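In this view, the complex is presented without one of its protein chains, the others remaining in place.
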Amino acid sequence: MSDRYPGYDVMTKRNGPSWNDVTRRVIDNRLATPKGPRFFSAAEFETVRSIADRIVPQRRHDPIPVTDFVEARLLSGQGDGFRQAGVPQAGEAWRKALAALDAEAQAAHGMPFRQLSGPERDGILHRMQNGDLHHSSWGGIPPATLFTQLVARDIVFAYYSHPTAWSEIGWGGPASPRGYVRTGYDRRDPWEAAEVKDGDDAAAIRKNRRVR
Amino acid sequence: MQTPRATGGRAPDVFTPGGWVPMREYDESEEVDFVIVGTGAGGGTLACKLAEAGFSVVAMDAGPFWRPLEDFASDEAEQSKLFWTDDRLVDGENPLQLGSNNSGKSVGGSTVHFAMVSLRFRPEWFKSRSKLGYGFDWPLDWREMWSYYREVEEALAISGPVNYPWGPPRPRYPYRAHKLNAAALALAEGCEAMGIPWTETPIATLSAPRGRARPCVYRGFCVLGCSTNAKQSALVTWIPRAIAAGAEIRDLAMVGRVEVDGRDRATGVHYHRGGEWRFQRARNVVVAGYAIETPRLLLNSANSRFPEGLANRSGLVGKYLTVQSNQAVWGISGKEIRSYKSPPSLALTEHWNYQDEGKDFHGGYCYMSQGPEPQLWANTQLASRGLWGEALIAEMQNYNHQVGLKMVGEMLPQERNAVTLADETDQYGLPIPRVTYSWCDNDRAMIGHALDFMGQALRATDARDIWKQTDDTCHLNGGARMGDDPQTSVVDADCRSWDIPNLWICDGSVFPTVGGVNPSLTIQAMACRTGDRIAAMARRGEL
Partner (left out) sequence: MRGRNAAIAVSGLFAAAVLGGLAARSNRPAPIRQPPREQAARQLDLGAATLAGSVLFDSAVEHYRGSFEHRGMYVPLAVASATIAASLSGARQPNRMRTGVHVLAMLTGVAGLGFHIYDISKRPGGWSWQNLFYAAPVGAPGALSLAGLTGLAGQQLRTGQVRPDSQSGRALAALAAIGILGDVAEVWLLHFRGAFHNPAMVLPVTIPPVASLCLAGVAAGAGRPSLRTTRGWLWATAATGLAGVGFHAWGVHRMMGGWRNWSQNLLEGPPLPAPPSYTGLALAGLAATRLMEEAHE
């Protein structure tokens, strides 16, 4: 996939008027999230990573640490504020889901989920999304609910909480005290990502380098 | 935030980083005139009105007392600290999505992260059973509400159009409308193509300075908390007024039980603050915890005289919970929309609220422009459209071109949609609520109509790849509805409970029906009315 906002890095605005102290603190903390398993076991951690690889595939040399972010959320104990009757709290539900995915992988391919090929993992995840998995280890919890409201959801939230993902989609990022001035059709403030127009990468790069 | 801020005779000054304002404090042994549970659209407004009328008021909120200027980051994940994320169970045929989507836990309540759309009810909705043939009548007269709407619009300096296209004439909004962003222009274009009127949304964010609050900077994080104070939430309007008039706000104070004596009178509330359970005496108790927490508290306060929960002799506490349909159509514009800029819903149409012909359903809906931030948008793609993997990453590249229309539709009140207590308990040891929800045929018919119509409108712009988001709901109401008859309602027109004369309910839970507009203006207008009624009753010695 070609880059739609070449040269744009939302972090170049960090010291400008678009970020305030509390935002800098929050993002700094997030970028300093500790690595490695803290909430999950080492094996579980790898399984989460092997799921995240499929939900939000990344080909950058410095990938967004999605799994670490998922862990940080679970460690914080902060819930979503609701769960379907019969679904346990987030941490326990995650462990159940990972165990069930392993069980499904063993049954279908004879190895744990994290060792499956990409397409094999996709296959199982698709069936989970569609509620088409029936191993007893799901313990009566609907796999589709776990997929949409927990596993894939946490991973997607984690990915799009990282500035690299913001830059990728050309979002303006944090904005306080400075917000925006030009808000109509096809309007861009000089502190926003410039999109490639008519294949002219260089023009977009030039504008994006000036974003502060 | 774990430690209460509003202590020691002072409360945070929301307009100054690190600042304080003096605050009157009441002793727990002192029987205050009113203790109010919840400081949102209902409770915050009422606290102000009662304090200004000269009553002694203590208003408690389970959430913290923020200073938006220094506490609110421009970050979706961080700002989930504003939401009510305590454990809740959902079930039914169409389980609700709560969390960020529904209620807040802060001084100021859900208005701290609401989208600020400030609409009046269509007059007939106050009598929808007798005038329009569905739902239930309110025990209120629209003309009276019309004047209270005005009071709220002035208190919040609502920015709105010079002329409002629908309904009986209303006075000019205190502040002028904001400039439209691209998402709002697309709504306007669609309406013009469909031949229906549209207008700038009357909205509770400043288009010019006001006192110490600064005007909107169009940063677009509104539903994550406004870090400029442009948003006229209860936190920066009613609450400072209440404190100035002598009310005490107790933050991080979770009320677990309302105490009622043998003569069926409320005597005060048990609340958890600073790590321990405490008791505040009061002559009157007002419950204003919103449509889930209010019924939950009443049910959790059951005693031997009220085994089914307080004020529940009608059996209706928790029943007739009613949300609003919040379905959307989305597409990709050839133009850059960048809908993350500006408050999300700057333009709307109420056409289908006021037009009754050509409908195969009861009730009405409005629809408005939208501006989701990235995490929310990515999750919408996942949850409502099923996208993940390369498909999700690729679709997210269209983020700046994404444009959509979203309805706020009237769902019909049904007895089976209810708040009950679950077996599990929360961090305070209180039984958690179970929220049961199922749509009815009328709900589905309206959603179908809206999705078709909005789809056509969006197609009339340059948007392509149009898809329908069919699952979303918003705005909780009902659960302790008002009425004329103690058999079929929980409170009377003055928000006073039928069963316990000094127990009042003043929040969204008293709505008998929800109408097709966002509820907060009506909640605040009702709270203003209740405040005036209480003051009048006190003068007549009827309290």
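For reference, chains read A and B in written order, and residue numbers begin at 1 within each chain.
Heads up, the rule we're going with is that a residue touches a chain if its C-beta (ideal position, glycine included) is under 8 Å from a C-beta of that chain, and two chains touch if they have at least 3 such contacts.
Keep in mind the model is a prediction, meaning the values are calculated, not measured.
Enquirer: Give me the visible chains that the unshown chain touches, in label order.
Expert: Hidden chain, whole complex, touched shown chains: A, B.
Enquirer: Touch as defined at the start, partner being the missing chain; which of B:G8, B:P209, B:G315 or B:G334 qualifies?
Expert: Final answer for the missing-chain contact: B:P209.
Enquirer: Taking the full complex into account, find the residue in B:A51, B:L180 or B:L310 that is in contact with the omitted chain.
Expert: Considering the complete complex, B:L180 is the one touching the chain left out.
Enquirer: Please pick, from B:D61, B:E189, B:D443 or B:D492, the residue that touches the omitted chain in the full complex.
Expert: Reading the full complex, the residue touching the unseen chain is B:E189.
Enquirer: Which positions on chain A touch the chain that was left off?
Expert: Residue positions of chain A that touch the missing chain: 17, 176-182, 187-188, 190-191, 210, 212.
Enquirer: Tell me which stretches of chain B touch the chain missing from the display.
Expert: 157, 161-163, 174-177, 179-180, 185, 188-189, 192, 200, 207-210, 214-215, 217, 228, 230
By our rule, only the chains that are shown with their structure count from here on.
Enquirer: Express in whole angstrom the distance between the two chain centres, defined as the mean CA positions of chain A and chain B.
Expert: Going by mean C-alpha positions, chain A sits 30 Å from chain B.
Enquirer: In their complex, what parts of chain A are in touch with chain B?
Expert: Contact set of chain A toward chain B: 1, 4, 18-23, 25-27, 30, 54-57, 78-85, 89, 122, 125, 129, 148-149, 152-153, 156-157, 159-161, 165-166, 168-181, 183-188, 192-193, 195.
Enquirer: Which part of chain B faces chain A closely enough to touch in the complex?
Expert: Those in contact with chain A are residues 70-78, 80, 83-91, 95-100, 102, 179-182, 185, 216-221, 227-228, 335-338, 340-342, 373-375, 378-379, 382-383, 386, 388-390, 392-394, 396-397, 399-400, 422, 434-435.
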